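Here the complex is missing one protein chain, while the rest keep their positions.
For reference, chains read A, B and C in written order, and residue numbers begin at 1 within each chain.
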Amino acid sequence: MAETEIITYREAVAEGIAREMRRDPTVVCLGEDIAAAEGVFKTTVGLLKEFGPRRVWDTPISEQAIVGAAMGAAMTGMRPVAEIMFSDFFAVCWDYVANEIPKARYMTGGQVTVPLVLRTANGGGLGFGAQHSQAVENWALTIPGLKIVAPSTPADVIGLMAASIRSDDPVIFCEHKGLFASKGPKPPEGHVVELGKANIVREGSDVTIVALAATVPTALTAAERLAAEGVSAEVIDLRCLIPMDLTTVLTSVGKTSRLITVEENPHQGGWGATLVSVVVDEGFQLLDAPVKRVASENVPLPFADTLEEAVIPTVDKVVAAVKAVVNF
Amino acid sequence: MAETEIITYREAVAEGIAREMRRDPTVVCLGEDIAAAEGVFKTTVGLLKEFGPRRVWDTPISEQAIVGAAMGAAMTGMRPVAEIMFSDFFAVCWDYVANEIPKARYMTGGQVTVPLVLRTANGGGLGFGAQHSQAVENWALTIPGLKIVAPSTPADVIGLMAASIRSDDPVIFCEHKGLFASKGPKPPEGHVVELGKANIVREGSDVTIVALAATVPTALTAAERLAAEGVSAEVIDLRCLIPMDLTTVLTSVGKTSRLITVEENPHQGGWGATLVSVVVDEGFQLLDAPVKRVASENVPLPFADTLEEAVIPTVDKVVAAVKAVVNF
Amino acid sequence: MSGESTELLAMYEQMAVIRRTEKAAYDLFLAGLVKGTTHLASGHEAVAVGASFALRPDDYVFATYRGHHHAIARGATPEACLAELMQKATGLCKGKGGSMHLTWAPGNMLGSYAIVGAHLPIAVGAAWSAHLRGTSQVAVAFFGDGATNIGAFHEALNLASIWKLPVIFVCENNFYMEYTAIGSVTAADHPAADRAPAYRIPAKIIDGNDVIVVRDTVAEAAARARAGEGPTVIEAETYRHYGHSRTDPAKYRPAEEVERWLKHDPIDVARARLEALGVTPETIKSIDERADAIVAAAIDAAKNAPAADVREALTDVWADGGSAWRT
Partner (left out) sequence: MSGESTELLAMYEQMAVIRRTEKAAYDLFLAGLVKGTTHLASGHEAVAVGASFALRPDDYVFATYRGHHHAIARGATPEACLAELMQKATGLCKGKGGSMHLTWAPGNMLGSYAIVGAHLPIAVGAAWSAHLRGTSQVAVAFFGDGATNIGAFHEALNLASIWKLPVIFVCENNFYMEYTAIGSVTAADHPAADRAPAYRIPAKIIDGNDVIVVRDTVAEAAARARAGEGPTVIEAETYRHYGHSRTDPAKYRPAEEVERWLKHDPIDVARARLEALGVTPETIKSIDERADAIVAAAIDAAKNAPAADVREALTDVWADGGSAWRT
């Protein structure tokens, strides 16, 4: 049965794109090595074969041209899905992400829309070093006008990809490198996950743990360990940074009175900070303990596994943080 | 007398650079229109004349080359001071700011240092629209490995410029466009303000207001208005985002039990979020009320004055936020 | 009148309207009614108008912060442009864009971009889209000489060339960036045209102050583009009559050079051509007067229009019209 078919997160990316390309002829893909080579992470497997070279385009190493062209196409009737191979490379086309795409609609008083998706392999944990391992969803968070999506399961990859491609707003779609090999059920055709709806992936009563992308499994493992020690953690998969589902978070904190965020971003400027700042404003009276953020250390990402592990969030760090607030 | 001489913030920039150029022959400047034209904001007046074309260089419109060249020079014995005309343009050279300059030392295990200053005209309030008005110190905050400086007075411009140019670490130096015309005492020769030392610009007991650059005068005006209504606000000029002087902030909150941040950054991903998240972790018990962030709205910056004012922090908004937490 | 005279007269009128609109913008800036900044295109009129007359209404145009002339040439009214500069609700962008971001989507004038060079790849994308949709539309990017030294220029030209896209890169070479001469920072005599061969793109250097030359050159490039032959670079030499922005007196330009260019005013060039075609001074005068009237009325209307609606500060971020960032 379709419902029980298992698919990898990696395969889900290509599947999610393919489903939308079948539905909508204006969806086109472009990026480096995405067509003939089917993506360096094999996340575009089958697309060239199914849709041909007029819909799947290999580009030169010209990220500004890739993203700029996607923008121009989006303004004129297409729905481009552009790949930025590693999210670190957003830095070489940041002007488009920060200054052009998110501002075009506003600056023109609503005259133009920019319906595009910028997909990227995001995050660390694979020993790719400082320039190929960053989790940069927080860069995008500094820029009003972008929707920011970061799925944690194959089903969400497909459902959120559908919503992202159908969105008339620009979407930054972060595919986590550390999750590519992970598996899960393949959702049925037509599966769409609305942007801005967090997912309570585990219910609990003592503490709320908010996680995103690769930190979701980390948080879930921590929650299991904590359960064994009698601590009941509720785990929220935020799914999107923008729109940020603060209703779900505040409701959960209303129940647990304690909050932990688990972010791969560096602590300085990480997304959890924004979330926490809203909770301590609007939900101040709900809180019974300090709020802790388990984030990456404020250093570039080191190459060696042991060092990288010392820098990014781990199950141990989440468990320790939860214990600190639960025992407060 | 030197002590009572008055100088504009704009003049202080050139003065601060000139003082260091006199001290240290390895200090060189580069940027667009900085030499012969003396800067589009007139912040490099007199430099070409005093130091000549081997130390003050006009460049093409090539921000990647400007900042990349500054980095290469910094790695090889010089102390470049590069100008990025408007801070929005960091987006076109973001790779250098995010991926190269701040990571070089770490990735090489300490083999190289990158002592440079990237100066820029930052911030809004002047009706320059969405691509020339952003306060982007929070972009830099997402990147470990950068010191981030944003002075609010002419004396601090000079003192922090000295510390920045002498720093062996890379510094992002944000000169606020809205402050260029403001005036203050010219500090004596040799004036240096250590990086990472916040300044308590007004003492108070009811609430701590943390501000930066152009939001410092906003906060001070609000504090005056509040004083008239019997509310005693302590105003902290953070001066630097990195190093962030959390000792001063936490000490102040220990006294006032209430905290407000005033940021020009958009609320999503603004610097105040990081600061607040530390306070609600380490200073949770100090707080008697919700923490509020007066930040820019999460929209691009509009052109029209009235709209821009609706988007960025104002005295009214600060007063309202303070009242809300004081009356909590 | 011949067809050519009629068209030239229409171009002349548009140039006259632009010239007067720019003058109005300048005066209103001095009067404190236009705020922020402006980058006036007086002197550049022939580039916008000549190109516009060579294009189809559904072709795409992308301009820089110095883009008033392109907005008007593509059909935006002087009134809506001035209203935008004056922060009025009736402005082209409701007062949210300002001088640097004039946009007139009904004329497929898809924006004025204030980050130098940024719109070149965007125009390439519009051309790619036209190619994909099979519409035979063309995209034109107008940019300054200074933009030829930024990375986006390089990436855009290469991509346009390898994909053979229907895009025309029109450099308005006015010999200066802000206050610095382009020659002093560029390793090429003709910053755009001399680089085109590096991308296998044909290039022409033309008198950007002769509206007929501009029209014909753009028409030829558009024909190539529509025939699937790919991009063209046009370097149109021109000169700005005002300084770079606001009230810059442009002291960095040699007096002799300024004088020479003022003598080669695109409006004078067009007038001379009209006269050569036998159009009478009276006819031209009547056009001048009509332009005067149009712009005078535009100034009045813009002045009297309601101020930008402050509630608009929180609209138009998303396609749903709003700006909600949370749920």
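Convention: a contact is a pair of C-beta atoms (placed from the backbone, for glycine too) under 8 Å apart; a residue touches a chain by one contact, two chains touch by 3 or more.
Since the structure is predicted, the reported quantities are computational estimates derived from the model, not experimental observations.
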Chain not shown, its touching partners among those shown: A, B, C
Of B:Ile34, B:Leu48, B:Ala73 or B:Val291, the residue in touch with the unshown chain: B:Ala73
Residue among C:Val138, C:Val185 or C:Ala225 touching the omitted chain: C:Val185
Contact set of chain A toward the excluded chain (per top definition): 32-33, 36-37, 40, 58-64, 88-89, 91-92, 126-132, 268, 297-300, 302-308, 310-311
Missing-partner contacts on chain B, residue numbers: 28, 54, 57, 59-60, 62-65, 67-78, 80, 95-96, 99-100, 104-113, 115, 144-145, 167-169, 196-197, 242-247, 278
Where the unshown chain meets chain C, residue by residue: 149-155, 157-158, 161-162, 184-188, 194-195, 197-201
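Assume only the chains that are shown with their structure count from here on.
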Farthest chain (mean CA position) relative to chain B: C
Gap in Å, rounded to a whole number, between the CA centres of chain C and chain A: 40
Rounded Å distance, chain B centre to chain C centre (Cα mean): 36
Sequence positions of chain B contacting 2 or more other chains: 88, 91-92, 129-131, 268, 297-300, 302-303
Residue list for chain C, restricted to those that touch at least two other chains: 93, 95-97, 101, 113, 115, 118, 151-152, 312, 317, 323, 325
